[in-house]
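A single protein chain has been omitted; all remaining protein chains appear in their positions.
By letter and in written order, the chains are A and B; residue numbering begins at 1 in each of them.
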Amino acid sequence: MTTSDALISARSLTKRFDPFVAVDGIDFEVRRGEAFGFLGPNGAGKTSTMRMIACISPPSGGELRVIGMDPVTQASEVKARIGVVPQMDNLDIELTVRENLEMYARYFDVPREVAGPRIDDLLDFVQLTERSSSKVEPLSGGMKRRLTIARSLINDPDLILLDEPTTGLDPQARHLVWDRLYRLKQRGVTLVITTHYMDEAEQLCDRLVVMDKAKIVTEGSPRDLINRYSTREVLEVRIDDEVREKLIAAMQGSVDKVESLPDRVLLYTENGDATLASIHEQGFETVSALVRRATLEDVFLTITGRSLVE
Amino acid sequence: MSVEFEPPPQVYPRPTFARARKLVERNILAYRHYWIAFTTGFFEPIFYLGAVGFGVGQFVDRIPYGGLELEYAAFLAPGMLASSSLNGALFDGFFTPFFKLNWQKTYDGMLTTPLNISDIALGEIIWAMIRGTIYGASFLLVMLGLGLIRSPWAVLALPAVMLSGAALSSGAMVLVGITKEISSLDKVMTLIVVPMFLFSGTFYPVSLYPGWLQPIVMATPLYHSATLLRDLTSGAADPGTLVHVAYLLAMFVLAATVASRLIRKRLIT
Partner (left out) sequence: MNAYKVVARNRIVYWRVWRTSFFLTVLAPVMFLSAMGLGLGSLVEGDRAFGGLDYRTFFATGMLAATCMQTGVFEATYPIMAKIVWQRNYEAMLASPLSVRDIFLGEMLWVGVTLAQLAIPFFAVMAAFGIVDSPMALMAIPAVLLVGMSCATVVAAMTASLQTDEAFTWLFRLVVTPLFLLSGTFFPIEELPEWGRLVAQLTPLFHGVELVRQFMVGSPSLTTIWHIGYLVALFGIGTVLGIRAFEKRLRP
């Protein structure tokens, strides 16, 4: 059912690149003011979905409404009200930092007297004021990303689409980007984010869908999903290969679930420290052990049996 | 399992001038950083005119043309004007868009704004025409200064340059739609541009070609562009001149349609 405050609604949305199906009949709804995430590994269909919402790629089937309009026939009208941060930066390298924003303001028909002060604000917001007359090429990856984010805000959009906003950035740059996105969320801007980083999804998203192999496999808030699919804590153990199978056999039954990954064994349990103590009591020597809170990564692993980032 | 969908009918938005104009503004802004390339582009046809028209021209007899006898420089100059229009169309309609599309991904960014592909294609063609018109007008002034303009018909040469620019740059945009590899640039140059430049009746009358080659020459857009301009600057214009106008108009419409379709295919996936 489409609720009145749905900014995006998709029913049986499909994208095929014959013979390959990139998005296979998915349903979802994004409400005004929320931060909505598509979590999934590379090739799950996240980017294809984003491109359809952004009016760049026409759907091959199903229904899609963006801000109450048809993204194919009313492309210009829809695009006028959204901001896009694509996976790969596509800044205009023949222009300077400031000119990039000025030109995009023109594309969006932002009146000059509004554009000037807004550009100043945006440059300040993404901390690029000092580089405003620099060309784009010499900027670092993080700076380019921030400029792309500023560019996506030039039309004061109702909706921002961010396709893997922090992939390829160093930790410091990631945190700066997250901070800026968090502030946008506070201002009530609707964010749609794709990511294959669970920490990013946990930090930014109010609600998310997990995608795998072109389909949505589950939906909910990050907390919800963790509660639903995982235990409270996870014990990660590294152990010698000879005793690995023995440990798995021994712990099967005394914890909720055991996952064997190439480099470590994951034990899903309500109390990690107690589980570790019981392992040691049974005489197992661990190389290292870590008790942590369960994350979306674990949710994904539980649902699909594979990890998010291969 | 996926259900078989009929792809829904695609109705694409038509280009609007208001949106296409933004692309022209963007190119003007970008060219402020590359003004050297802009200004020096004007000299090339003049060097050719000097070297071949006047240098070699001294050893060439007058050339009969449309009932007139033209000295070689007066014969060559409109040919060079057409060639420079070809060069400009190629640069603005092919090389630059090729890089923007395949390397710089400039268009991908623009497509997230209200601009659609048809707006971008129209904008690039308009920009190519503007630049071609500026070059064409300056070259015509040089011709006037050198006494190579022989007829008041020449006032129509400027619109003719614009028409030829529109036709040739639309043709160039078709190439953008069908090339992907950087090595295609070389092929386009050697297989299309150089032969056109050399064999389109720009340097000497078509009658000098062997009989079998003449119809091929007469099918090239540069031949029509050069002949149209020559008719106008020399004063040999007659009703037959309209054939060239019709050819270029038809090419413009056809190529612009095809180009926009091909580029849409490349960008919309």
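We adopt the following convention: a contact is a pair of C-beta atoms (placed from the backbone, for glycine too) under 8 Å apart; a residue touches a chain by one contact, two chains touch by 3 or more.
Note that this is a predicted model, so its numbers are computed, not measured.
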Chains still shown that are in contact with the chain withheld from the display: B
Sole residue of B:L198, B:I216 or B:A250 that reaches the chain not shown, by the stated touch rule: B:L198
Contact partner of the left-out chain, one of B:L144, B:L208 or B:V243: B:L208
Positions on subunit B where the hidden chain makes contact: 34, 36-37, 40-41, 43-44, 47-48, 50-52, 55-56, 58-61, 63, 72, 183, 186-187, 190-191, 194-195, 198-199, 203-204, 208-209
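Here, only the chains that are shown with their structure count from here on.
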Interchain centroid distance [CA atoms averaged], subunit A/subunit B, Å: 46
Contacting residues of subunit A [partner subunit B, same complex]: 12, 14, 16-17, 21, 24-25, 54, 56-62, 72-77, 79-80, 82-84, 86, 88, 90-95, 99, 102-104, 106-109, 151-152, 155
Subunit A partner contacts - residues on subunit B that touch it in the complex: 2-3, 5-8, 10-13, 19, 22, 25-26, 29-30, 33-34, 104-106, 108-116, 267-269
